[in-house]
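Note that one protein chain of the assembly has been removed; the remaining protein chains are unaltered in position.
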Amino acid sequence: MDAALVANKRNKEVVVRSVKRDKLLGFSSAVVLIIVLVGVLAPLIMPHDPISVSFADKVKPPSFQYPFGTDPLGRCVLSRVIQGTRTSLVAAAVIVSISGVGGVLVGLISGYKGGKADSLIMRSVDVMLAFPSIILAMALIVSMGPGLGSVIVALTLVHWTGYARLVRAEVLTLKESEFVEAARAMGNSSSRIIFKYILPNVIAPVMVMASLDIAHIVLSMASLSFLGLGAQPPEAEWGAMINQGREFIRTAPHVTLFPGLALMVTILAFSLLGDSLRDYFDPRLREGYIE
Amino acid sequence: MRRSLSMVLSILLVSLMLSTVGCGVKAVSSGNQSLVVGEIWKINNIDPAMNGTLTMEKALITESLVGTKPNFELEPCLAAEWKRIDSNTWQFTLREDVMFHDGTPLNAEAVKWSLMRAIAINPQIQSFTKISTVEAENERTVVIRTTNPNSDLPASLHYSNTSIIAKSSVDKDGKLIKPIGTGAFKLEQFDLSTGDMKMTRNTDYWGTVSKLESLEIRALPDPNTRALALEKGEIDFTCDPPYNELERLEKVEGLKVELNKTARTYIIEMNLNEAPFNDLRVRKAMSYAIDRESIVKNVLFGCGAPAIGPYMPGMAWTNENLKGYPYNPEKAKQLLTEAGWSDSDGDGIVDQNGQAMKITLMTYPQRPGLPPMAEAVQAQFKNLGIELKTEIMDSTAMSEIASKGKWDMKMSAFATAMIPSPSYHLNTLYYSKNNKVIGYHNSEVDRLIDECMVADDQQEKYDLSKQVQQILEDEEPVIPIAYYGVAVAMKSKVNNFVFNPTAHDYMLTNEVNIKE
Amino acid sequence: MWKFILKRLAATILVVVAASILTFGILHLTPGSTPVTILKYAFIGLEEIPTEAEITEITERYMLNEPLYKQYYCWLKQAVQGDLGDSCVYKLPVAELIGLRFPATVLLAGLSVALSLLMAIPLGILCAVKRNTFFDHLGRISALFAVAMPSFWLAYLLIIIFSLGFDFFPVAGFRGISSLVLPCVTLAAGMGAVTMRMMRSSMLEVMSQDYILTARAKGLYETGIISRHALKNAFLPVVTVVGLQFGHMLGGSVIVETVFAWPGIGKLLIDSIFAKDIPMVQGCVLLMATTYALVNLLVDLSYALMDPRIRYGRES
Partner (left out) sequence: MVTKQTTSPLLAIRGLITHFQVKETIVKAVDDVSLDIYPQEVLALVGETGCGKSVLALSILRLLPKNSQIEGSIRFNGVEILEASEEELRKLRGKEIGMIPQSQATSLNPLLKVGWQVREVLQLHKTLGKFEAREKVVKLFTRLQLPDPAKKMNYYPHQLSGGMRQRVLVSMGVACQPKLILVDEPTKGLDAVLRKEVVTMLGEEAAENRSSMLLITHDFSVAAVLADRIAVMYAGEIVEMGSAAEILEKPGHPYTQSLLDSLPGRGFKPIRGFSPSLSSLPAGCRFQPRCRDACPDCSALHPKIALTGANHYVRCFLC
């Protein structure tokens, strides 16, 4: 019974593709590591003092001495971007994690419980969404003084609503599925069902939203600076720097370009890392073997 | 992966570099005499009693009783002449040949109605003019009585919010339909939703009829957009494009740029009730430590001028022989040590019996020049050994914190001639009972200001004002930094626009037209 | 289903009232006493110091010395009868100015969301289907750049290239359809990127489900499988994100409205907040709260429509 072995060429690239996917995971985690390192080692690797004003070399284009050029007050943009890694990303990380965890919790409970609790929570989400976050930011500045602190609190109090709504929608679908009914039939408590069965299925969209949220947060810090409510000078914060370079976009685009690019690379790294981690952990998506 | 990343990056860089190439202005087809102006502020309201600067100085629809020359001296406008009958009574005689846009003549009755309406709407007019009654003695004479003697009444009637409109401007229950003025242009159409205004020429204007057939004002709140719209040719005239682009715009073929100074001064106010500001030597040291030329050149990109006294040169009552505090870091250090402040612990910050000089400077972002100026002053004070922390916040938050007394310094851009009177600014900022926040008390200054406000003869007013300015320079309760610049950019074909410093930011006139 | 909708509409009123109470309260917490701020922004200028007489005049004119709850109560009483009061800064009926500005915002928001969906859905599907190919990487990277790109960059870039360079569109202002294009593209880019990533992620989830295998076993074309089977299931989480974006967009994007001099309510709201023009702020918040609640109601209804398993008080 000699089988006519017919090799199928389509399958050859299969081996190549799965190796590539791990390369992406490697690449994105490497970039994230670099960014974190830059944030941690900021004071050591900065070529110049990020806050010393020197009008002599104001708004110089990128050169060997100033790789990213200088800003309107003659400060080295590269050093400020490096310093900014610490302020912007820490602020964004704090906001995303607190509002993320809070929003997911609220979404889980509201979606799963349904009925009175759900409508009460969702309507308060509507109130928060309708309420302009700028007023909150201004009010907080009175009690906490201007600067990043009040910005972080203001943005956290507003950002959780996005997560709550997204997670609730996912839960509404999931709680009807068979495996949840099975879990319920086995006598699991609702909190166990929510965290053991529903939460893992909700992680994927939340991760996508969280990695993008970092961009939204730094950009809303830029618009807050535009309204005079953001980080206080001379602090180096990407949002404030992007905004400060706004009027120079035609004569000295590098002032706003490089902090913006730093933000883009960070978002690229975090999102790709988020994607590959999700693919890595999510069994169904591993294109695995079907039992 | 890497290939796609670098590709996206290069597209981004190329297109942004493209933006710095100044392409020539497209010749907009409208050869006819029409001018499109890019205005700075969003236009939500065209009631002359509230937005007089727009209706009088920019749209040229309304006019006020009293006009001013470029050097802030008063001159007749709708009122041909005026004289003071007694300390509280004034008599204004109107010009004969003036018609409102609706064809009705300008008479005393209309002026009375218009002034009383303005006072009812805008509380500031009452505090400027101190008017109690306005009577129409006859067709062309208006008698105005004030609650208490106000030698600045004529000057306050130059204020654009007092500009005169006809009764037909409002409907039966007093709601404004359309401002009907006496100006060189008539309001054709105001679109509240977009905030755009269109005016047409007033052919029977009492002055020289403008050559321009139509005038359009569009609100473009973003400086970059104003510059782009001008380069595109969508607008012919605008004010305050981004200061750093002035050089570039000047070189663009078909455009021209004018740098001017207006009656507004960047100043630093200090809390004189607290140390170290109560020490004159410290204040002088700080004033000497500020390099005003560098700030004007590098922060304002040449749009403004280093300040000597509170008033900019060219105003009738500016004390020309003030010396000011030219940049002199050595003198500043010397004054500081004289005042007992020296860097004993070598940390780069001067201190006195163990107390380092760490102070906070507050300012606000609504004037784009202020935040970078604060940082420049911070750096210059650092060389002097003073650690200055800058705080940017909303202007009302700033004045609220200041009124509570817990503040050191605040920087703002103060209008010095809201009304063209030599005493108005001095009175509001330096008169002891008016400036509790700063805490500056000088009986001599108070006396001189009182005399100046009461004096009738203009020249006498100017001399008194000059004396006050000299004392202020000696005592330096407030540090003037720079005179506020206004950059006006327009197409080369815009003809005989003459900048008038008495304007709020810029003022058009009926002489402006388009070169053939 | 109708009982559910009526219940939600009743809840909307509560949401609106709650939002306006919150706004009213916190606005009074923000810096600067109300009469002083109104004077500065409406009458005397930013840096002037108002006199006592001026402050008392404004306080009386707008009843600012009344206790807060009384002020709110009489605003609410009037609002219920449709009179939103007059703006302190612009001395115009609030309803009139908002009524004129809101259509421009809705038009811009609607078109931007539509454009972003038009871009994002097909791209999201393609990236999911052609997973880990060059197209997928390029799509994801450009989406990430679009998300992280400050909106005013894109705005100026578009103006420089398409208005200054090619003279296709006007630079700014709301002058007919052609002036809509650039602001819409600016807004749509950011939103589209988020929607695309969300679509890709949920598309990947759905394509690995068993019912997709059944559909393939039935011999359907790949495109048929995607359009008839996968799309509907993948669209659920995306609807939420789009609902959020449309709601957020109604607040108007201050940056785009400033750069393109677009007469929306975004800039009007921000200016009114700074000027403490409370009736105007209340009017804007009233409008935004209602539209938020209605948009979210529509989103929730669309769940029930699209997913029969979700029951809102409806017998199955």
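Just so it is clear, A, B and C label the chains in written order, and each chain counts residues from 1 on its own.
Here is the rule we use: a residue touches a chain if its C-beta (ideal position, glycine included) is under 8 Å from a C-beta of that chain, and two chains touch if they have at least 3 such contacts.
Only a predicted model underlies this, so the values are computations on that prediction, with no experimental measurement involved.
S.K.: Given that one chain is not shown, what are the shown chains it touches?
M.R.: A, C
S.K.: If the hidden chain were put back, which of C:K3, C:K77 or C:R228 would touch it?
M.R.: Considering all chains, including the one not shown, the answer is C:R228.
S.K.: Which parts of subunit C face the unshown chain closely enough to count as touching?
M.R.: These residues of subunit C touch the chain that is not shown: 209-211, 213-221, 228-229, 232-233, 306-309, 316.
S.K.: Provide the residue numbers of subunit A that touch the chain removed from this figure.
M.R.: Residues touching the hidden chain, for subunit A, are 1-8, 11, 14-15, 17-18, 176, 178, 286-291.
Criterion: only the chains that are shown with their structure count from here on.
S.K.: For the pairs A-B and B-C, output the one whose chains share more C-beta pairs in contact.
M.R.: So, comparing the two chain pairs, more contacts are at B-C.
S.K.: Sort the other chains by how far their Cα centres are from that of subunit A and give me the top one.
M.R.: When every chain centre is compared against subunit A, the largest gap points to B.
S.K.: Mind checking the centre-to-centre distance between subunit A and subunit C? Centres are C-alpha means, answer in whole Å.
M.R.: One centre to the other, that is 21 Å.
S.K.: Centroid of subunit A to centroid of subunit B, CA atoms only: how many Å?
M.R.: 44
S.K.: What is the distance, in whole Å, between the centres of subunit B and subunit C, each centre taken as the mean of its C-alpha atoms?
M.R.: Centres of subunit B and subunit C (C-alpha means) sit 36 Å apart.
S.K.: Multi-chain contacts only, two chains or more: what residues does subunit B have there?
M.R.: Within subunit B, residues 1, 5, 12, 16, 19, 224, 364, 366, 393-394, 397 contact more than one other chain.
S.K.: Show the residues in subunit A shared as contacts by 2 or more other chains, in ascending order.
M.R.: As it turns out, subunit A has residues touching two or more other chains at 24, 138, 141-142, 227, 246, 249-250, 268.
S.K.: Under the stated contact criterion, what part of subunit C meets subunit B in this complex?
M.R.: Residue list for subunit C touching subunit B: 30-33, 36-37, 39-40, 42-49, 51, 53-54, 57-58, 89-92, 96-97, 100-101, 103-104, 134, 137-138, 141-142, 145, 153, 156-157, 159-161, 163-165, 167, 170-175, 258-261, 263, 267-268, 271, 274, 276.
S.K.: Provide the residue numbers of subunit A that touch subunit C in the complex, in ascending order.
M.R.: Subunit A reaches subunit C through residues 17, 20-21, 24, 119, 122-127, 129-132, 134-136, 138-139, 141-143, 162, 165-166, 169-170, 172-173, 176-177, 204-205, 208-209, 212, 215-216, 218-219, 222-223, 226-227, 242, 246, 249-250, 256, 260, 263-264, 266-268, 271-272, 275, 278, 284-285.
S.K.: So in the complex, which bits of subunit C are touching subunit A?
M.R.: Where subunit C meets subunit A, its residues are 7-8, 11-12, 14-16, 18-19, 22-23, 26-27, 29-31, 132, 140-141, 144-145, 147-153, 156, 160, 193-194, 197-198, 201-202, 204-205, 208, 236-237, 239-241, 243-244, 247-248, 251, 254-255, 269-270, 273-274, 281, 284-285, 288-289, 292-293, 296, 299-300, 303, 307, 309-310.
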